[in-house]
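In this view, the complex is presented without one of its protein chains, the others remaining in place.
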Amino acid sequence: MTSKLREVPKYAFLSIVALLSVGPLYFMVVSATNTSQDVLASSMLPGTNLLANWQSLTEFQDVGAAMYHSTVNAVLTTVLALVVSSIAGYGFEVYHSPNKDRLMWVLMLAMMIPFAATMIPLFQLFADLGMVNSAFAVVLPVIATPLLILLFRQSARSFPHEIIEAARMDGLKEFSIFWKMFVPTMRPTYAAAAVITFMAAWNNFLWPKVILVNSDYQTMPMLISNFTGGYVIDYGALMLAVLIASLPTIVIFFVLQRSFVAGFTGVVK
Amino acid sequence: MTPVVVPDRTPKKKSKGPKIKPSPAARRRSLTGWAFLLPAAVLIGIMMFWPMFQALILSFKTGRGSALDFADPLWFNYERMLSDEIFKMTVGTTLLYLAIQVPLMLVTALVLANILNNPRLKFKGFWRTAIFLPAAISLVSYSLVFRTIFATDGLVNDWLLALHLIDGPVNWLGNTDTARMVIILGLLWRWTGYNMIFYLAGLQNIDPTTLEAAKMDGAGPIRTFFSVTVPQLKPMILLTVIMSTNGTLQLFDESFNLTRGGPANTTMTMSHYLYEVSFVNNPNFGYGAALSYVILVMVAILAAIQMKVGDKRD
Partner (left out) sequence: MKKLRTGMALAATATFALSLAACSSGGSTDDASGGASGDGEAMGNSLTVWAWDPAFNIYALQEAEKVYQADHPDFTLDIQEVTWEDLQTKLTTLAQSQEFGELPDIFLMQNNAFQKNVINYPDLFTDITDSGVAFDEFPEGVTAYSTVDGMNYGVPFDAGTAINAMRTDILEEAGLTLDDFTDITWDEYIALGEQVLEKTGKPMLSGIAGEPDTILMMLQSAGQSLFDDQGNPTITDNAALAASIDLYSEMVEKGIYLEVNSWDEYIASIVNGNVASTINGVWISGSIQTAEDQSGLWGVTDLPAVDGIDGATHYSANGGSSWAVSSNADVALAEDFLSATFAGSTELYDTILPGAGAVANWLPAGDSEVYSEPQEFFGGQAIYADVLSFAAGVPANNTGAYYYEARDAVGAAITQIMGGADPATALGEAQSTVEFAMN
């Protein structure tokens, strides 16, 4: 009984935090069903304008194409980034040496400069390669990121080295140790990495906007930006677009958060 | 629980003792290690360091538009910042955001992650998703919502007036101090759940037997948290500290979308100013590149201190 009572403040705290977090989402959902005028009046009640908002959203914008391009970019980025960065992070930690620590430090410098400064030389590079408007040009600069490498390096620190040694004794090749031991154990880390990478790729705006010169390849954030660029902003339709654009990240998180269960039990048999 | 000594983990001190040739197996392993790093290092080299090198050269040039020449003296752009009142203000503002927001956010995230990691907690998936939601919501709707509720006739004033906490409506976004506070609240709201997932992931790698051992020793939940959980989460805490320091010093979204830098540029961040200099105002890319390098150096110094303190292997 007493232990039950002790739980109350915890749930109360969680409820308050959750309420604050969900509030704006609620506003977004409700606004997607309201007229522009009602959105501006901050109406908190659902309206009946959902269909009209959908029509005005699709009247000028190809939502399907934008969702498709965003999905391709985000999925491609996430898969490649997880592979490339986790291998590197594992390498930095498991085979660490002073030189590798130094290299890690140097690589981290790359995330410390604002993108606005490197964007133009990067554009020039891809233009010289004839890769303007290509999905690869969108993805290539973001698959090896110092942040993800650091994430896997830090996670690998809690990966028991006994396992590696034992596997070596069993004659397992180095890459097999990574693939068969590390990857499955680190499922929670991969889940976290997948969420943040997908989210970053999905919301990435400045670079896709610049490298995808032809707007036939536009992504969801670009579509939303178009919505706010006119003289008359239809806030109801805008909120519907924003709602649609937010869903994939939410779904991905909801699915992957199940992986946040102890990874140890699976390996140490 | 006896740790197995891994040969190539012991750092070799060159000065002490005779030089020992590493065994062929160890050398091969070291090479394998380098091979693991190679794809990422090459990509970062081409995609990031090459443009960074060009930006560095650019930072020594002056001129408008695309007609740029080397400055005389070469450090002209860097010297120019010293008399740039707006830039100096953005440095102060950004550091203020950093000092207040990062500690608050990371502590909250750590507490939340610890609560949500309790296996007996009910509706775990719901809580986690709800708290992560702010990070997933599009910036457009988030800034609209924040501007609306903090408007002079908005929800926040309505509530505070109803509770008799204020006498008249506060112009939250119109005054420097309160506008900065709104930006900090926005950052906390948007990024706490995001940082929480790193801790959640990190908590899964903690050996549960250590927690049980602490319990057996009679340690309460709070002591266990500080003496067992936090030390083991240290690598992840270091990651989030570096990440949020970097993110805050390069902060752009909130400044650009919530307040447009106002009132009178007092909420503007360094990156927002950099964007104005490059893409809104009369373009001055040499100066913009120099500003970027100042931001880089600031992040690098802070990150170096954080690495020095937090990246020790025991």
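Lettered A and B in written order, each chain numbered from 1.
Note that a residue touches a chain if its C-beta (ideal position, glycine included) is under 8 Å from a C-beta of that chain, and two chains touch if they have at least 3 such contacts.
On a predicted model such as this, the values are computed, not experimentally measured, just so you know.
By the touch rule given at the top, the unshown chain touches A, B in the complete complex.
Among B:L144, B:I183, B:L274 or B:I295, only B:L144 touches the chain left out of the display. Annotation for chain A: contacts to the undisplayed chain at residues 36-37, 40-41, 59-61, 68-69, 72, 75-76, 79-80, 83, 119-121, 123-124, 127, 130-136, 139, 179-180, 183-184, 206, 209-210, 213-218, 222, 225-226, 228-235. One chain of the complex is left out; on chain B, the residues touching it are 64-66, 83-86, 144, 147-148, 151-152, 171, 173-174, 259-260, 262-265, 276, 278-285.
Just so we're on the same page, only the chains that are shown with their structure count from here on.
Chain centres here are Cα means. That of chain A falls 16 Å from that of chain B. Against chain A, the residues of chain B that register as touching in their complex are 3-4, 6, 8-9, 11, 29-30, 32-37, 39-41, 43-44, 46-52, 54-55, 112, 115-117, 125-142, 144-146, 148-149, 154-155, 189, 193-194, 197-198, 200-208, 232, 235-236, 238-239, 242-243, 246, 250, 252, 271, 274-275, 278-279, 285, 288-289, 291-293, 295-296, 299-300, 303-304, 307, 311, 313. Against chain B, in their complex, chain A makes its touches with residues 10, 13-14, 17-18, 20-25, 27-28, 31, 42, 84-85, 87-88, 90-92, 94-98, 100-101, 103, 105, 107-114, 116-122, 125, 140-141, 143-147, 149-151, 154-155, 157-159, 161-162, 164-165, 174-175, 178, 186, 188-189, 191-192, 195-196, 199, 203, 221, 224, 228, 235, 238-239, 242-243, 245-246, 249-250, 253-254, 257-258, 260-265.
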